[in-house]
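Before I ask anything, let me first share the structure, which is written out below as structure tokens.
A protein chain is absent from this complex, but the other protein chains hold their places.
For reference, chains read A, B and C in written order, and residue numbers begin at 1 within each chain.
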Amino acid sequence: MTTSARRSSLGIFSRLPVRRIVLIVLGVIITVAAIAGARATLATGQYSGRVWQDLFVQGLARGSVYALIALGYTLVYGILLIINFAHGEVFMAGAFTTLFLAGYLSSSGFMASQPVLSLLIMLAFSALVSMGVALLLERIAYRPLRGAPRLVPLITAIGASLFLQYTFRGFYGEQVRAYPNIPGLTGDWNIFGISIDRPRVVVIGAAILIWSSLYVFIERTKTGRAMRAVGEDREIASLMGIDVDRVIVITFAIGGALAGMAGILFILLFNQASFDMGFVPGLKAFTAAVLGGIGSITGAALGGLVLGLIEAVGPILFLSGAGIPSVGQLTSVVSFTILVLVLIFLPGGFLGAPEEKRA
Amino acid sequence: MKLSRLLVIVAVLSLVAVACGGGGGGTPEECEADEFGCVTVAAGEPIKIGTLLVITGENQTLGLDSQAGAELAVDYWGDNAFDGTVGQIAGHDIELVNEDEGCSAEGGTAGAQRLVTDTQIVAVIGTSCSSAALGVADKIFGDQGIPLVSPSNTSPALTNPGTHNPFYLRTAHNDTIQGAVVAEFASQELGAASAATIHDGSPYAEGLANAFAAAFEEAGGTITDQVSIQTGESDYSSILTDLATGGPELLYYPIFVAEGGLITQQAVENGSFTYLAGSDGMFTPDWIAAAGAENADGVYISGPDLSQLAGDADFYENEFLPAYNETYGEPTSVFHAHSFDAVNIVLTAIEAVAIEDGDTLHIPRTALKDALFATENFPGLTGTLSCNENGDCQQSATIGVVTVENGDFSDYVYSATKGLEG
Amino acid sequence: MRQPQAVRAGLIGGAVVLYLGAVGMLERFSERSIIVGLIRFNLVVMMAAFFVFALFAYRRATGEANTSLGTGITAGTVAGVTTGVVVIILSLLVDAGVDVRSMFLRISPAFFEAITLGTNPYLGLVILAVIGAVMGAAAGGFRRLQPTPRTIVITVVGTVLLLGLGARLFIPMLQGLGIPTAWLYRSDALTILGAVIVSVLAVVIRLYLQRKGGFRKALTEVPGVTPSNVRPILFALGAIAVLAAPWIGKQFVADVLGTVGLYILLGLGLNIVVGYAGLLDLGYVAFFAVGAYTVALLTARSSSMVGATIFDLAPEPLTNFWVALPITLVVAVVIGILIGAPVLRLRGDYLAIVTLGFGEIIRVLILSDWLKPIFGGPQGITEVADVPAFGADTNDPRVLYYLIIAFALISLFIAGRLKNSRVGRAWAAMREDEDIAEGMGVSVIKYKLLAFAMGAAVGCLGGAFFPAKLGVANPGSFTLLVSINVLAVVVLGGMGSIPGVIVGSAILVGLPELLREFGEYRLHIYGAILVMIMILKPEGLIPDRRRALELHAEEPHESVGPLTAAATPGVQ
Partner (left out) sequence: MSLLELKGVSIRFGGVQAVKDVDFHADLGEIVGVIGPNGAGKTTLFNIVTGFYTPDEGSMVFDGANISGLKPNALTRLGMARTFQSVRLFNAMTVLENAMVGQHTRTKTGLTGALIKGKATLEEEAMITAKAQEALGFFGQRLLPRQNQLASSMAYADRRRLEIARAMATEPKLLLLDEPAAGMNPAEKEQLIEQVGRLRDEKGYSIVLIEHDMPVIKSVSDRVVALDHGIKIAEGTYDQVASNQQVIEAYLGKAGDDARGDMDDEVST
């Protein structure tokens, strides 16, 4: 084979970053379309500042819940590199079970006299139930599979997800049930001159508090450092005397507890519990974790908030001006399109480990 | 292929006949002439009627109630008493074969496929949800020559001349009636000048929302927006915020339990809508549980008005309902009466066309369908039934509106009877 | 004698039985008779639980306890007593007016009836303890049985369960074969006489085959069959069974087998993407949907398309299935590449979520009001024409079944050829280590796109038959659950393994369809089976030869350091 023959077999495409150009063009087109849509929407004048404000707060509130669930995904992923697909069901388990405690608290009149304490009890109870389910899950479905190819625990997780859903459906029935209203949490609060639904204020505030405590825990405590070490390199961590199994169990416990608390915050927003309530928020939280950069705690929070905002504001802002009917249906089209755009330009999400420098 | 299938059926039937020692003679000529042949019921064998209703999942209360109505009809048939004995035609027991349709097109397909496997099925009562019937179950049964009679499909599309399947009938009202009554109630009783609608894309909800919107505009009201939503979402608050920008006084969302409950909650929380209204898909205590009693209070729900039954109200109150309560508890829906009627017109038609051949019974399929469509002035529980060429057997219907008070449905606050044509 | 392991196993066993009661399974199963008037399915399940946990106790027990009958009896009795005691407590609570059902919905009178076998809780405790002890002893005895009696026991139990549970499948099949069933079945359960007869028959056949040294050997005794042609004869028998199944079992069986065939097509396609090329695709349903909708749009009576008025179409199909099929392939490949292109740089889980997103985008778009004029919204496109097949009536699921089988065979062939070729090796290299594959000259971009395109092409075949089978194409059939199901088929069967896809489809798709009578518990059991199989056989049921080697190979002789593990960030 002669040198020239080999050289001629290399097309011009070997050198030109065609793919990158195509992607950038694609990104620009979508961005321009989005801006045009947004301008058209704003031009109709149908939406007042008050409406945008409402949508923004709705988005923040639901984003806070996503963020808390996403933390569970991110913690487990950071350490075991597995997608705990059943995490949405862990969330459901706490929220659905606490329904009965809430019913009791409400009918006994305790909730009316001690609403704050009731809420704290519910949070703790839900966290406990979810933690229990998460630990069982780890013990039964994941521990036997350490070291198996990575798709295997994914399938087990899917199986466990279905199993948990239908277990709770078996226990508590298939109906959607409403939570009792918590006294004092109806109506609006005025914050910085903006009136906001009280539950939303509580949810956003609680989420910030829970997230910061976790952050401090991971960064400052010995256990937190051990978790980070195991996430960096399991073998080296175990050589340094860290009990890896214990750290994994703790991780699942924390993730579960966060999911349980997220469940109660979710209830504050939407008031309903059912056996399949975990699936959609679970999926969204997974998306949020990836958007923020899976493995990163700050990323999970950021991803959750961004996703919540996109979902609340995005369809109306970008699409309704274009004359598209029922834009509310297209929520996931908007959010996944933005996810794809973000990942095209930041393959590791907002705060994920950057990909290696490649040609 | 048709021929070979027929051969197989004949072969199987003759084998069964031989195996059971029955001695039916040859096939009557009516059967040979019939495009779809006959169902041949050997001596001692039951006449099988299928049911294809939603009996699992979150809408199961709708289907279980209709199934109860069908079972009661089979019980009542013949001896005119609710005594637990199964009715008979020409000495053959009537047997119900129950399948689930899951309130979806896929569920309808799967259930229908299962029922057509049993070649002894003469007719089917179902479906509960229009989405399981439209273009799905109606086609599968129609292709096999099996009439499908629905007790609770109300979507106008099912009996539209363009989309009607020749083997499809229903004893439920057509939603053009219900939509008109709700619109009349909204504009005249409530005095609402503007309204918005939400539907979930199912033929039932969409048909009803559109019928309402048309009638409401005709009555001089304004429709500010008509949107459809995705089922299964956990948050509809931004959609409601969006709808509220149009400033409608009334929000009409004739959808099902889960989304209906959530939207009720979020609409109350939103606070921009003066009136909320839904329809029979939410006319069940499950919806109140899903919405929360505090939120459900004051919401208007429409459905067939059973207190104004055009039929024998005395029979309904004093015989039917007690029998129902005894076996099934409180009714969870309002369509048991329609289901009762559906079984009765089917059994009446079978009786009319069945050919007795010793102890064997031949039921020609096309003739049965024709007999069903010929139903005229049949005295039913829900009124006088006359089936038109598109399969609508309720030429008029009484639709009532209730509200929720302290977590319970009230008595009817409004009721009107309208005919199918205007 | 202290037997902590036995007690522990017994406690877990009791908990499992109570769980089955609390989720309502026992109640539901009590409606199902296996043998008329003798054994109901709830009893079978409870006995099985006691038996299994007694065996489990033996597995954990050491020394003398490992062989003594006492271990099993202890475990079984503890399980039975645990169940019984909790049932008594529950009944006392109910009697005391505690509304247990406000939380645990299934703790109804029917629950008590099912778990106490129709007696009262106190008698139930005795019965459960006795059954537990008997099953525990049986477990101990079973372990000591000689192979032949053991075979007999397994055969009898297996035959009765299979025929009893599968009554609604076997009755039409037997009738289809012209065999009367009245002696065997009464109201969908075995008669006592029938159960005895089939058990004896099964045992005789089993022992005969065993003496002859297996089915194959026994077959060679038939005149004309020699060891050299036994393989093709078996193959021919299998082919005849596959071809004849829908005629024997009628439409329902044809329908179920057709669905299995569709999943084989989907599984083979996804196997190329995930198993061969290592690209974790959670949105595979997109291609299923593309195939289905393209065919539906082209072959439905166009009046059923809402947009027909916009486009001013005549109320008849635009074309027939065979013309639509190649168009569908082209559309699917184009969409496969369109989906593949932006995600080329993403790996592993990032790829998973983005593909999942694409699947959802496609589902939502076909569902939306916006595109309703084209795709028909939630009700989809109805009145899809049947597949014209040489003048046959494809409305009959049997004809469609043959077409699906034919296309599945073609896809099997394609998948097999691709796997053992230069292309297949390039994919495998890419799956193992993307960087190094590129270093060896494999154009990662080209081969990723090729994998997406091939996966799309095979998957859309499954989609193409779907509306023809259903008569409609609607978005409810294209949910994430389908993607998950197909992925489960591939992984459960064994990644990269072609026979694995067939077995995976049969188990995950065929079985649940046949067990439809378990109704609401289908997905429940499905989830449990998924977890159990993956834990017991992580490499899949019929693993690819290479992967089997990999999982069972000894560790490399010297440590290769953490970098080797880190170097395979893909699906591995």
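Note that contacts are C-beta pairs under 8 Å (C-beta built on N, C-alpha and C of every residue); 3 or more make two chains touch, one makes a residue touch a chain.
Because the structure is a prediction, the values reported are computed rather than measured.
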Handout entry: Which residue of C:R186, C:K212 or C:R425 touches the chain not shown here
Key = C:R425
Exercise for the section: Using the touch rule from the top, list residues of chain C that touch the missing partner. Expected result: 414, 417-418, 421-426, 428-429, 431-433, 435-444, 450, 454, 546-547, 549-550, 553-554, 556-558, 560-561, 563-564, 566-568, 572
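We take it that only the chains that are shown with their structure count from here on.
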Handout entry: Chain whose averaged C-alpha position falls nearest the assembly-wide average
Key = C
Problem - Between chain C and chain B, distance of the C-alpha-averaged centres to the nearest whole Å - result: 34
Completion exercise
Taking each chain's mean CA coordinate, chain A and chain B are separated, in whole Å, by 41
Fill in the blank from the handout: For chain C, residue numbers touching 2 or more other chains are 364, 367, 369, 520
Practice task
Could you list which residues of chain B touch at least two other chains?
Solution key: 56-57, 227-228, 230
Handout entry: Residue ranges of chain C in contact with chain A within the complex
Key = 19, 22-25, 102-106, 274, 280, 341-346, 348-350, 352-354, 356-358, 360-361, 364-365, 367-370, 445, 480, 484, 487-488, 491-492, 495, 520-521, 523-524, 526-531, 534-535, 538-539, 547, 551, 562, 571-572
Problem - In the complex, chain A residues that touch chain B - result: 46-48, 51, 54-55, 58-59, 62, 174-181, 197, 266, 269-272, 274, 276-277, 280-281, 311-313, 315-316, 320, 325-329, 331-332
Fill in the blank from the handout: Counting only contacts in the complex, chain B reaches chain C at residues 1-2, 5, 8, 11-12, 15-16, 19-20, 56-57, 100, 104-106, 109-110, 113-114, 116-119, 131, 134-136, 139-140, 143, 162-163, 200-203, 206, 227-228, 230
